[in-house]
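Structure, as structure tokens:
Just one protein chain is left out here, and the rest sit where they should.
We just call them A and B in the order they show up, numbering each chain from 1.
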Amino acid sequence: MRDLTVHYDTPLGAVRAADRISFSLCAGERLGFAGESGSGKSTMALAILRMIQPPGRIDGGQVRLDGVDLLSLGDEEMRRVRLARIALIPQGSMNALNPVMRIRDQIMDGLTDHGVRMSRREGDERVRELLESVGLGRDVAERFPHELSGGMKQRACIAIAISLRPRVIIADEPTSALDVVVQKQVMETLARVQKELDASVILVGHDMGLMAQFVDRVGVMYAGKLVEVSPVREIFTRSLHPYTRMLIASLPSLEKKGTFSGIPGLIPLLRDLPPGCAFHPRCPEAVARCRTEEPALREVRPDGWGACHLV
Amino acid sequence: MTTLLEARHATRIFGGGLFDRTATLALDDFSLAIDADRPAITGVVGESGSGKTTLARVLLGLTAPTTGQILYQSQDLQTMSRQGWRRFRRDVQVIFQDPYGVYNPFYRVDHMLTTPVAKFGLATSRAKARELIDDVLRAVGLRPEETLGRFPHQLSGGQRQRIMVARALLLSPRVILADEPVSMVDASLRATILASLSTMNRDRGISIVYITHDLATAYQISDTIVVLYRGSVAEIGDVELVVKQPRHPYTQLLLSSIPLASPERTWLTAKEPVPVAAADRSDTGCKFAARCPSVAPPCREAAPPLFQTDPARAVACYLYRDAPSASGDHSEPGRSSR
Partner (left out) sequence: MAHAAWRYVRRNLSLVVGIVLLGLLALFVGIGHLVVDTNKSRPLSAPAIRPPSADHPFGTDRQGRDLLATMVAGTPLTLRIGFIAGFLGVGIGSILGFVSAYYRGAVDSIIRGIVDIGLTVPGLLVLIIIAVSLRKGLTVDQMALIVASLAWLNPARTVRAQVLSMRERGYVEVARLSGMSGPEIIVKELMPNLLPYLAATLVNAVSAAILASIGLEVLGLGPIDSPTLGMTLYWVNFNAALINGWWWWWTAPIAIILVVFLGLFFLTVGLDEIANPRLRRVI
């Protein structure tokens, strides 16, 4: 992705939900995007699939998959890309299942829509395989969504997402509504199917702990901008941005009591961003330059990108 | 020990009426006592379906337990007088999970604070009321001039939640029930809100019941932890013991499932997920039996009682049946009265 920008038109003017986001994703890699509300991470995930609805619009940039710029494709071509080459596990996907269709039919929906022709038996077999690969029994195929638990529904959504063996799986907060025990099962499932498909995963979320344990690289987003991209280990040991450091410091640990502190101040409103670096009002290390000049994301060290004047 | 707020063998069943065959046992023979003399923070940790929301509602008197009692200052809520209720409503405050739905969109946020002041007669004049409100807002780290006069949609979730905390403080309560107060708030703001809860406990002697699914935050601020599983207590005790040396298999499962934000990556395993059957509800025996790696025949026959494995901790598991049985009403573990 290069310089992707998404605007939302509001009665008070255009708001930049994602500002010149650039990153690259390698085959088989797990990339995480961490951010709080208003960071633009979900917007960016939807933009990759060109699923931004009015009043939002993609305002520039490129999204290249295997060399092809998705933003330049026609509607029909893009439709073919969705699910077949890039799949999305949307936020709250448990509610994305059609309540009056059996799971089997919902999986078949995606397949037939992309022109896969199969006999009834072949279809059943394929569905069974998919369900098995996400750890669901074959009886789930005949069930309706309301008969399944939250975790099972989420795994059904994963099954739909991998049904056409995509190259990239985008998971937008896939476990935010799930219990911690179920979350682990779902993430283990995702890890397994990713390996089988040799696909890449983009995990969007706000849980740094989940990021730490699942992804290879982390991109940290703040107020619509990408402020750091580093390998996950280095995010914790030598991060390149004060926001990342403070965000990690605000996480409660299970080791010692009384060790977590919040970031003072508030996340800025996207329509009212401060001049210069968007984080400077809350940054304890801010200098004069931070107030006037917006730092660009640059490669500070091999594979370590930071948008801060102080690195 | 004198108890302030107490649940005694509270059970709450939903449904199961004449036309409804599916009865849900939300809370099962639950007992907990909040000490009046030593205000502490009690963390109640449970996943969805554990009964923690029901527990909050029952402790607040918003629903009555099907059997068992909720006692405030040794008076049963069901038989309390009107004055008793008024005192109860002052002394026991709540912070809800959702910082959006609790605000009436028609009014400015001031309404949230002026209503209790008016209804409980906390101030004799408008000026005094304003002073009181300013005080509590500052106590939670908000600036009155930036907060008052705004509509709810103009403030962030974190700010709205802090106003709820301020509201709770207004009435100088003795107990605050916080039902997932930070789960809908951004991670970087959670610490501030939890810190104010901690301060309120320390400086104002307010007992806090902190209900959450997040074991990490519960660990950080609680003194005692209660682990709930499907309406029953799995483990209860001093927070350091329960978290660092969990004994109940469910507690152990919970702890091992939490992804830690640290550079070591030991969380993901290559285990095949056990396809959980949709119906693994057993009516008799330990509720965790179907998922327990250490399950044995006695587990399916009758639910295990609480065993006092350490002076400051009790576990409801037959693995520890050699330990003495904890008494029925467990308050401070180790202070069981017989």
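FYI, a residue touches a chain if its C-beta (ideal position, glycine included) is under 8 Å from a C-beta of that chain, and two chains touch if they have at least 3 such contacts.
All values derive from a computational prediction rather than experimental measurement.
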Looking at B:55, B:94 or B:148, which makes contact with the chain not pictured? B:94
Considering the complete complex, identify which of B:45, B:60 or B:226 is in touch with the unshown chain. B:60
So which of B:24, B:75 or B:115 would be touching the chain we can't see? B:115
Could you list which residues of chain B touch the chain missing from the display? 60, 62, 86, 89, 93-94, 96, 98, 100-107, 112, 115-116, 119-120
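Everything below uses one rule, namely that only the chains that are shown with their structure count from here on.
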Whole-Å separation of chain centres (CA-atom averages), chain A against chain B: 32
In the complex of these two chains, what residues of chain A are touching chain B? 36-37, 135-137, 143, 147-152, 179-181, 183-185, 187-189, 191-192, 206-214, 232-233, 236-237, 246-248, 250-254, 257-264, 266-267
Residue positions on chain B within touch of chain A in the complex are 47-48, 156-159, 186-193, 195, 213-217, 219-220, 239-240, 243, 253-255, 257-263, 265, 267-273, 275-276, 278
